[in-house]
Structure formats: structure tokens, C-alpha cells
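Just one protein chain is left out here, and the rest sit where they should.
Going by the order they are written in, the chains are A and B; count residues from 1 in each one.
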Amino acid sequence: MGQLFLVPRWGGGRVTNHQTSQPSNYSTIKLLEVKNLKKYFPIRKGFFRKTVGNVRAVDDVSFFINEGETLGLVGESGCGKTTASRCILRAHAPTAGELLFRTKEGSLVDLAKLTRAQLRPLRSQMQMIFQDPYGSLNPRMTLFDIVGEPMYVNGVKDRKERVERVAELLRLVGLRPEYMQRYPHAFSGGQRQRIGIARALSVNPRLVVADEPVSALDVSVQAQILNLMLDLQKRLNLTYLFVAHNLSVVRHICDRVAVMYVGKLVEMANTLELYAAPKHPYTAALMSAVPVADPRIKTGNVELKGEVPSPANPPSGCYFHPRCEFAVEVCRKDAPVFREITPNHFVACHRADELRLPGIA
Amino acid sequence: MNNETPLLSVRDLKTYFMMDEGVVKAVDGVTFDVYAGQIFGIVGESGCGKSVTMKAVLRIVEPPGKIVSGQILLKRKTANGEEQVIDLAQLNANSKAMRDIRGAEIALIPQEPMAAFSPVHTVGDQIVEAILLHQNVSRREARTIALQMFKDVGIPMPEQRLDEYSWQLSGGLRQRAIIAMALSCNPRLLIADEPTTAVDVTTQAQVLRLLRRLQEQRHAAIIFITHDLGVIAQMASYVMVMYLGLVMEQGPVDEIFHAPKHPYTQALLRSIPTITMTPRVNLPTISGSIPHPFNKPRGCPFHPRCEKFIAGKCDTRIPALQPIGEKQWVSCFLYHDGEVAA
Partner (left out) sequence: MSQMENEQQMKNGDAENLGAVLASKAEERVSVASNWKLVWWRFRKNKLALLSALVLIAFYIVVLVPDFFATQDPEATDAKLAFIPTQGINLLDGSNFSPWAPAVVGKRNPVTLRMEWKIDETKKIPIRFFTAGFEYKFLGLFETNLHLLGPADPKSEDRLYLFGTDRLGRDQWSRMMYGTRTSMTVGLVSVLLSVILGVLLGGISGYFGGWLDLIIQRLIELLQSLPTIPIWLAMTAALPQDWRPDQVFFAITIILAFIGWTTLGREVRGRFLSLREEDFVLAADLAGCSRFRIITRHMVPAFMSHIIATSTLAIPVMIVSETSLSFLGLGIRPPAISWGVLLQEAQNIQTIAQAPWLLVPGVFVIIAVLAFNLVGDGLRDAADPYGH
């Protein structure tokens, strides 16, 4: 059966103990290093469509993802999470910056510099899981065509081989292979999300970018998909960039978390460290805003006033200063640098060293 | 706990949609009481009938939907100050009495924020119109009330915002404007249908704080609908859990979260990752997915996904919602034998 090809390609399907907490056993080899990534969308006006300004959706962002780990990317709506993750997959062409990706063969390539044609052979190494389980599957294709297409364009032309592999993949994500001839409209949201995952895995990717993969799902189905993603990561040694806004979910599945605010990273650290002792006032405010599903723990102590500024017209200095209760003169003038204050804990705040901020749990 | 009569008492409400393809039993026998000054939370996953229940209470169920049976008892004061209980289900949906109740006594914060305001009138004009409809004041007074409302809900530069259109407002401001409009006629019952699903966590925190404050100041009752268990835990004092058009369980918030009785409530609470649990462990899941409304299971609606279901009983008979203990009500055969008469 299908195990014939799954094992050698993905290096074994050992089942690990599910019941104990386990940081994914990631190495310290950087699979992806993003350096000074920028993505500006021009604002055009008038008959000649002259550029009158820029939406700085992603504005000088640097981070890295180690092989086998899960990096969470959190932030409020419009802060640039989707734009950043799409730049990494080169669905957008970045305005500036480097995207250093370690290929399967071990060489380092800058994805930002490649043309569409040069990217095609690399596509199979990085895939995406989408938020919307409805819009992300072509309603006019059967499951076989949806899951089999990435294989087909990446060189598996033999139909019989594809049928076998699609069957194997469907089984892997917990769907019946007999469903292959069905169309997506016959499936529920959770099942569709599984199909999307199978499609992403069909080309044996190493990096999987999941843009809010559970946000559109029913509460009772979210857990199924989270379990599946954790399980697949262990089996297939996947590296995830997990974009989300639900902080409980992020805490559950990410090894490290990066927090974004108006196109910039404000903090990045190991998950538990970040949750217990955030260094940036925005992170602390964000955490305090999360309603905890326990009536005995009252949350919402830090009130964040005001509104998120527009990325087309951000404030001076630290973008967070108009809403920050700790802001001082320098915050209004100078933009803080994103620096490593303790090993592996990065933060962009002038007062990070002196502030003691409350976390959760 | 409460000896007074409830402000709103819904008894065995059924609301069906008569579609070409069949009948969607969106609300299939829902019973609950809301008391003055209470924040009554309704949780349930998408499609379980939360919104339709509230539309039925307001008598704004759109065709082919119809209230099939049940009572919607509202306690109100008559003009001469006497207390009176009327059954909204018996009123004509477009009658004057119903129109007076809608907006003035029961106000709604709708689920789609864009639907709350018309894009061709300023938000101020719309609020003024709503006030003029229900209160005997002049246009100028109405505008003063609207302005005060905008201040109360914490909208910066309220004078200026009154003359803007809803699409000019940011998500957070729009949500506040909607709340201002809903509260402008001093309703005794406010129905908030997922007021924060469309906004961010920080805005959500602001809106929740605002609602809580207004509720304390005005001593109104709020029915708060959401599918976010975190929000319900932080907001509600009493919680009702719905599944496929039926009430699974209801009780005080602490009991629901710390001593849930119904297998669905238990499983739902277990399946969400919390901020205190060990990360990266497998979450206990509820197997399967919510059935299609045309394909409702026989018997207890939850039985195909229930770990504890009793063969021969749960799959043939529908459990009734009955009290167990002092304050909690559960519809499950694990706790009692009461069933819904066929």
C-alpha cells in the first residue's frame, strides 16, 4: 500500500506519546531566515494612477524559523500577518529584504530574488494552509484533482501513482480514500480543512505556512484540526509558521511566538516565557485582553485605549506610543530597535529593560 | 434564587424554516428566563439557533421562517404603571404594540455590524430617527440624547462622529455607535448577538467593558450571544448552552464552567486549549461534526457524538430540559428520565 513511499520520503512515521507535553524536537538549524522584509502597497490616485503614498503592510521585519519548530505570528487585524506570510511564500513580491531558505539539498537561496520560473522547483518545499475552508478549495474539482494537482505539476504524471498517493494522504488526514471522487461541496468545514491540509502535504513540503487555519472552524472542530497538525508535525518533521489571533491556540501549538503591531515585530520569544513575562507593553495589553474561559479568573486588567493606527499613516517614533501607558519623550521621537535583550528574547521597546509587565499563566 | 417574575420568559419556543428542500427546525423547543439586571449568556456553535431564537423574540424572523409554537412572555409596565405580562408570540409581527416594544423595550445589537446602519444616512440622523420613533421629544432634544449616548459609550469627538456615515467609522467605533443606538431609548432588555466577533481582541475588551459598565449603570438585562467560551465566562452571570436548536444545559456561570453536567458542555470545555494547560498535548476532541440541519439525528441531537450515550434510549427519545440540583437545568438521560412528548 501507500506506506511504500511515505516512509522513505518522510523518514518514518513513529508515533510519539501524545499525552505528555513535548516541545517539538526542533534543531537550531535555521530553515528560513527573514531579514528586513518590507512590503509596501502603493496608494494610487487620479487618472494616471500616480502613487501618492504607501501602505506599509510589512515594515522591516526580521525573524527566523528553525527546522521542525512552530513559530506563531500574532497581532490584530490588519497588522500585516497575512502579507508577511504571503511574502515568504512569494505570493507577493517583497518590496525589500531577504528571505533566506535552506533547500532540501542544503544550499541557501534568497527567495526574494528569484523569478517566477526560478521559484517553481522550490514551490514543493513550502506550502500553505488557508483560513477559509470554503474559498480555498476549487468547487469545480474533485478531491482527487484538488489533492493530486500539486503532485501532477511537480512531476507525478502517472495517474495510478497519483491515485495511490491521494488515497494515502486522505487517510493521513483522517478522511476516507473513497471520497476521492467527491466534490468539496459535500464536506463540512472541518473536513474541508483536512482536504486543504492533504493538498499542502501532497508535495512533501518542509515549511508549512498556516494562515489562521482554525479561525473559521466551529469550536468543537478546532481541536480536531489542532491535534492533526501537531500529529503531522511529529510524523513528517514539518516546520510551521502559524498565523493566528487566538492566543490560547497559539500557546498550545507554538514553540516560539512573534508579536506584530502595524507592520513591525514588537516582540519574539519562547512561548511560555513570552506568556509569563512579556517585555513589550503591547504584548502585555494583548494578553490581558484575552478572555479566559474560566469565570474565576478575571481578565482585562490592562485597558488598551484608542485604536490601531493605519499602516498608511503610522505615528512617529514607536508606533505604539499613542496607546502606551509607559510612553516617554524618546518613544515619541525615535523608533525602538528590535533587539535581543535576553538570549532568544527579542523586543522593540525603549523601556524593555526597566518594565516589569504582567503576563498570564 | 429569584422569586420575582422574570423580565422575559421563553417557553418551549419552536421556530422552523419551511424551505423547498424540507423543514429546517432552527429552534426546536427552547425554554429560558431572563431577569432584570442579569447578563444572560447563550453559547453554542454556528447554526445552533442562537440568532433565530433572538429574532423570534423580536418577531423579526424572515420568511420562510415561522414561529410554530411556544410562548414569549414579556413583563412590561402599562401606561398607568401596572405590571402586565404579554405573550409576544401572540402579537402580530407588524402591529403597533410589537413595534413599540422593538427598540424601546428590547433593543438588538445585530450580528452583522454593517447591517445595523444604512450607508446613505449619517449615524447621527439614524439614531435621532430611532429616538423620535419611540420617545416624545423634539428633534433637537433627540440630538442631545444621541450626543450624550455617544459620550457614554466613549466615542472620541462625538459631535463630529454624529455627522459621519457608518462606513467612515473604524470597526471599534462602529460597534460603539451601534451600542449607542441600541441604548438610546433606554431598553430594559438588550440583546447583543455576537457583538465582538467582527472586532479585534483589544477592541473586544473595550466593548465588553463598556457593556458591563452600562449594564451596571442602567440595571438593564443583557442577553449576550457568542460562541467564544472565554467571552461568556467573563461576561455572563447565567449561561445557556445550545446545540442544534435545543437547550443542552443552563445554569449559573460558575456551575457551567466548573461543574458542567451535559456531556456536550463537558466535551466542549475540554476541547478548547486554555491558557493554563500543558501545551502541545493532544486535545480531547468531540468526534464528528455538526450534522446538516436537514439531517438532524433522531433522539438526543448530540447522541451520535456523545461518548456516554445510552443505546436504545438516547437514540430514540428526546430528553427534556429538567432541573437537577438547585440552579442547573440539563436535558440528558444520564441525569433524569424526562423526555419530550412526541
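For this structure, a couple of remarks:
By our rule, contacts are C-beta pairs under 8 Å (C-beta built on N, C-alpha and C of every residue); 3 or more make two chains touch, one makes a residue touch a chain.
All values derive from a computational prediction rather than experimental measurement.
Note on the undisplayed chain: of the listed residues A:V61, A:A112, A:M128 or A:V243, the one touching it is A:M128.
Touch with the chain that is not drawn comes from one residue among A:V203, A:L217 or A:V308, which is A:V203. Residue in contact with the omitted chain (choice from A:K113, A:R176 or A:R339): A:R176.
Touching the missing chain, out of A:R140, A:K157 or A:R332, is residue A:R140. Contact residues of chain A toward the unshown chain are 2-3, 6-7, 13, 15, 49, 86, 89, 91, 120-121, 123-124, 126-128, 130-132, 134-140, 142, 149-150, 153-154, 171-176, 179, 181-183, 185-186, 188, 190-191, 194, 196, 199, 203, 224, 227-228.
Keep this in mind: only the chains that are shown with their structure count from here on.
Contacts from chain A toward chain B in the complex involve residues 18-24, 76-77, 188-191, 218-224, 226-227, 230-231, 245, 247-249, 251-253, 271-272, 275, 285-286, 288-296, 298-300, 303-305, 307-308, 360-361. Against chain A, in their complex, chain B makes its touches with residues 45-46, 170-173, 200-206, 208-209, 227-235, 253-254, 257-258, 267-269, 271-286, 289-290, 305.
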